[in-house]
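Questions regarding the structure given below will be posed in turn.
For this depiction, one protein chain was excluded, whereas all remaining protein chains were kept in their positions.
Coming up: subunit A.
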Amino acid sequence: MNNNLSWLILFTLKREFRKASNLIIYFGLPIAGILVSMLLYGNSDQGGLRLGIVNAEGSEVAAADTVRFISGLDHVRLETMGEKELHQRLYSGKLDGGVIIEEGYSASLLDGEPEHIVIESVKGAEVTAYLKAMLNGHIGNMVLLAEAADGDPETFKHLLETNLQGNFQVETETVNDHSDQKQMTYQSIGFLILFMMTSAVNLSELILNTKEDRTYFRIISSPVSSRTYVAANIAVNLFVMLAQTVFTLICLQYVFRIDSGIPVLQLMGLMMLFALNSVSISLVIVAISKNRGVSGSLQNLIIIPSCMLAGCFFPPEVMPSAIRKVSDFMPQSWVLKAIQALQNGRGFAEIALYLGILLAFALVFFLIAIYQFGRNNDIRSFR
């Protein structure tokens, strides 16, 4: 490694890590993020599914039978509510899933083509698959009864009531619900993304800091070029990102015992790819800022809103579809999509598109930063 480059890297690291406040920012805040995620998602009963049901058909026998069937499932806690409340509780994470029985459900069963029943969840297939499989079986049975009734509503009703009074025993198998663990991981990574980005800007701001205290002038008067100086800053930035990510993931898995559902190395690789994005975005912010005041304002203007839109703080399903499309222009969104894909069992090779998009984002931001640094002729800045 270039002698001056290593000298600058070591000096900057020494200077950064001697301040307790920096240690809190780089390592304390991501841990606080995990704790917040645990508070949000970790207080649920791990042994059961929390489901909400909206029954628009009221006391119709078919609808009532379906409600009875779901509430009879093992490890299911069912609450009846309105559609608005169902959505609110789903998005706030208070429910794992919901079933909406719309008007026309009973009639569709009688016709032998069941519809007007919807399963909703923000936690993915792990919740819906189990419920869907059980409901499919039950609805299939009801369709058979409808066929036996030969489309006659009274006979169908009679058969269903007989069925209701029958002494059928539904046997279910217990499944382990990892959705909360995955949701906690997702949310913790969301916070980690935010803190990685703010840390990256803080570290890149050292460039502006040295310009303001004129030490930059002295550094580039020495045999160190401005390129070497920026390269050292990038290296320090990536090192801190790596340390921050390793520390956070170790705490997530071994201290808080949260199973991310993703092999550690894959998660690390993904986060380091995002680290390139964090550093490149921070360099763009610093390159277009005259001083730290401006970069601080840009940081507030860019990082928090983009993290919010990308789904770092709450599931993107909460947002309208138009805003969800906007989030496609944010690298954070692609990391989170990649994490969800990996959690749902897809391999690293299968998310190549996401990785490619992240790499392209980093490349574009680096090029913008280089162009902007090159344009600046201010002697206090870059040549």
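Note that in this section contacts are C-beta pairs under 8 Å (C-beta built on N, C-alpha and C of every residue); 3 or more make two chains touch, one makes a residue touch a chain; residues count from 1.
Rule of thumb we're sticking to: contacts and distances are computed from a predicted model.
Chemist: Look at the options "Tol-Pal system protein TolB", "Peroxiredoxin family protein", "ABC transporter ATP-binding protein" or "Response regulator" and return the one that UniProt uses as the protein name of the missing chain.
Modeler: Per the UniProt record, that chain is "ABC transporter ATP-binding protein".
Chemist: I'm checking contacts with the chain that's been left out. Which of A:74, A:213 or A:259 qualifies?
Modeler: Residue touching the absent chain, from the options given: A:213.
Chemist: If the hidden chain were put back, which of A:58, A:223 or A:320 would touch it?
Modeler: Going through A:58, A:223 or A:320 one by one, A:223 is the residue touching the chain not shown.
Chemist: For subunit A, which residues reach the chain that was dropped from this view?
Modeler: 3-4, 7-8, 11, 15, 19, 213-215, 217-224, 377, 379, 383
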